[in-house]
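All protein chains but one are shown at their positions in the complex.
Take a look at subunit A:
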Amino acid sequence: MEEEFRGGRPQLFDFITNGRDWSDKGGYGAAEEKSLELRLGLPGGEDWSAVQEKREHPAESAVSPGHIAKIPKSTNMSASSGAKRGCSDAVDSKPEGTLADKPTAAAPVVGWPPIRSFRKNLAGTAKASAESPNRRSEAEKKLENDRKGLFVKINMDGIPIGRKVDLKAYDSYEKLSLAVDELFRGLLMAAQMDLLAATTHSTKETHVISGLLDRSGEYTLVYEDDEGDKMLVGDVPWDMFVSTAKRLRVLKSSDLCASPLSPGEIGRRTNDS
């Protein structure tokens, strides 16, 4: 289940001042203390005064934990399929609203609703009419749930495990480049830290993988087209690239030949040259 990447960091709205605890609301005070006492009375008893208060004061309750509706979309593309920030970080930006309000369309969350991925593509299957034959869907692919997604493998030098990107999720080379950076930054750091003797605990800086498209960075993005040729990413119009790219690679720029064999085509620096 790949998350769509939109570029940029998630916006975090911190409406809870100074990181105070959820239940520490001005109007609650004694009720809060009561509610932390572990009593298992049924509704109607005084134990539920806190809850009752909430019901009677919907305006207040809308900013209480039980009614968190929206969490800003997390856009990280690390080794997992994305981790959403805990619900402590964001609150519905409109404080009014009763318990009755159905949250408006919220940003999709990883793993929710809890359906295994092979079931997820069912809606994409064209249900045939009585006469025409059904189209078979590729619904059983793991982690490839975008119905019209175009997933291609992407490997990076120095990282043993490859990833997949959905080219249809982006509309420009810049966005793809940012996505690649997000995808591999963590893995690259992990791989590099393995090499270090683990003595440096302080280095937490992450090196942005930049300059993928203009050969200015440490790495360069290349792709393999449908004829099997290796090409630099960025030469052809985006749409043409999406339709012809079969695989991507992130190579060390130093590994590329100084002069390409033909415009756009890439060779690798061999030991002799």
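What we mean here is this: contacts are C-beta pairs under 8 Å (C-beta built on N, C-alpha and C of every residue); 3 or more make two chains touch, one makes a residue touch a chain; residues count from 1.
Note that in this section contacts and distances are computed from a predicted model.
Novice: I want to check something: the complex is missing a chain, and I'd like its UniProt protein name from "F-box domain-containing protein", "tRNA (guanine-N(7)-)-methyltransferase non-catalytic subunit", "Ubiquinone biosynthesis protein COQ4 homolog, mitochondrial" or "Achalasia, adrenocortical insufficiency, alacrimia".
Specialist: Answer from the record: the omitted chain is "F-box domain-containing protein".
Novice: So that we can see where the missing chain sits, which residues of subunit A does it touch?
Specialist: Counting over the whole complex, subunit A touches the hidden chain at residues 1, 21-23, 35-36, 38, 40, 43, 48, 51, 54, 64-69, 76, 78-88, 98-100, 102-103, 105-106, 108-120, 122-123, 125, 127-128, 130, 132-137, 140-143, 161, 185-186, 189-190, 193-194, 204, 206.
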